[in-house]
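Omission of a single protein chain aside, the complex is shown with its protein chains in their original locations.
Chain lettering (A, B and C) follows the sequence in which the chains are written, and residue indices restart at 1 in each chain.
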């Protein structure tokens, strides 16, 4: 990747940790903010990381967007899965460059994009979704994150079966994951990874039972809590508000 | 990757979630366990995921090892960083196939191996370590995880400077990360990511102050708690014992 | 306490867990709510626990207020300490009927009221506060909770010294607790309990150091996280939002 911002590059303009703008660096584009407007043309030829000032002389830093930035900036029609949960799915399922993965449901495309980001350049994600409006939103979001070449979104109900075979992983974020466990088993290669994200303990239990009955091993469920710390000389303390729950993550590995 | 176990392949033999063995499938090798011995030659030609029985007729599942398995099976001369913290570093620092990363200190090589796993095949990890015994252990551990071609371990004190330039990320797991912040700034490309793992709040504070003084932005610190859930019909509950603390993760992005 | 609601009794009218009203059952009083008005005279002669309907026929339950209800309904000029932290102070400091306690600062009077509630009927709480407006608010709050006979609020800066002696416990919720440690030592009886609530780790450290230098033993610091669980058939899960931090609790016992 080039160090220098070029026409059409994505840029995250950061005012502070809580106020950022995801833009394309285009010649004739102006960004209007509550701190004044920014002529995006001025970014061209500058290095990523540079500061740019609005007409009110307020400075924004021009950062290269990360997969986390793309996810937080997605148009959301549904609740998106958190980066903390995505991170644990990526590492616990051994998802890396070259993997072939099935995912469902696509939803907003946040998890889809993250999976694509980690299987690139030689891997691929097949994502199942039944709702047309979700597919449309997800396609836009994944395209904006420059990951569409690594993704096929399929307009199909995954509870009717998975078309792919010899998959490295099946990753589920849908209401009835236990109905997909059999299909996942058939579609996975030997020793392939299963992961499911569910908000309720009841979904988790049903999924776990299905995994046990279907020949998965190393079945386990975790929950993950992330707490932000306010670090300041003489005043360091955890933040008052915290996300107390997103969902449970259930994993398994296909055995024969 | 082949579906079938071949001579020299790594195999994780799983008795249950708590009892596993990481072996090489070799013609003339026998694994001795408390549940009898296993003739590893019998694995050859079988698919990953297959069951294999010891002479006492106890079944083990032959799984393909994940990066998590390799990490947990490493020879440990030092405390290793947990997969949950590795996962957050990977995702929050946008580490993916093709990235060039500097890491210090190497220690056991657990974090090194994980970073290598996520930058492969086109990226690279340069890991700094001053102790010869750590280097030796780490090399063995990284080689065993089949990741040595993506790693250079450098026998050098990173507090004296970083040789590389235009890095995508600098990742630190050492006692005095604040001493490296300046070097990291110089070595990173614009918008490059800084991450540091520290057990104490004092290290976290010093590192945060150094980041603020050096031109990093989007500086933030989190801690991550993972709780295992025992999922059983009529008896579901979190596990009694839990790791209450590993360390704080501090992140920043280089701006100009 | 009588089972039957009498003129002047406090009543907590509960619509649901999130909507409650703390009122006095008076002959000529009307409560106006967003669900209609309630003629409080109708409560007289009824048993606690009874339902009463507004003119819009919406039912409210007439409960006897607990110390927790009084605390949550207090006029707040400052952040109040949470019931979870109060609970741990009460039990860890062995605070019970008959204890003599010094507390500072009074603030809203929430902790003062709770301490008074647990030392009644034969114990007493001496609460130090320098700000007149806090004293006024606290007096009103403590009187409303019917606990004023067990409390003396003293308009005095506790950092200048504690007047009382042979105390069972000294409980602090103020910005600089370490300045009070010496005074607490002098004022406590042998084996008496010290407790301090502080939002930041820096306050906690300074207080701990002061305790170690002053002859306290069994010094320890904890933090307490309470998570609410949404319990529903087929949909049980922790609540999404959670209070991630209130403060650290530091305890010690006076030795010679």
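The criterion applied here is as follows: a residue touches a chain if its C-beta (ideal position, glycine included) is under 8 Å from a C-beta of that chain, and two chains touch if they have at least 3 such contacts.
Predicted model, so just to flag it, every value in this text is computed and none were measured.
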- [ ] Could you tell me which shown chains are touched by the chain that is not displayed?
- [x] B, C
Task: Absent-chain contact - pick from B:6, B:32, B:165 or B:237 - done: B:237
- [ ] Identify the residue among C:35, C:53 or C:84 that touches the chain left out of the display.
- [x] C:84
TODO: Tell me which residue among C:44, C:67, C:139 or C:186 touches the hidden chain in the full complex.
DONE: C:67
Open item on the list: So one chain is hidden, and I want to know which residue out of C:40, C:187 or C:201 touches that hidden chain in the complete assembly.
Closed with: C:201
Task: Where the unshown chain meets subunit C, residue by residue - done: 3, 14, 17, 47-51, 61-64, 66-68, 83-84, 86-88, 90-94, 96-98, 114, 117-118, 120-121, 166, 189-193, 201, 204-205, 208-209, 217-229, 231, 233, 236, 238, 248, 250, 253-256
- [ ] Identify the residues of subunit B touching the omitted chain, counting contacts across the whole complex.
- [x] 199-202, 227-228, 234-247
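Heads up, the rule we're going with is that only the chains that are shown with their structure count from here on.
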- [ ] Express in whole angstrom the distance between the two chain centres, defined as the mean CA positions of subunit A and subunit C.
- [x] 44
Open item on the list: Can you compute the centre-to-centre distance for subunit A and subunit B, using the mean CA position of each chain? Integer Å is fine.
Closed with: 21
Task: Approximate Å spacing (C-alpha centroids) for the pair subunit B, subunit C - done: 47
Open item on the list: Quick check on subunit A: which residues sit in contact with 2+ other chains?
Closed with: 201, 227-228, 236, 238
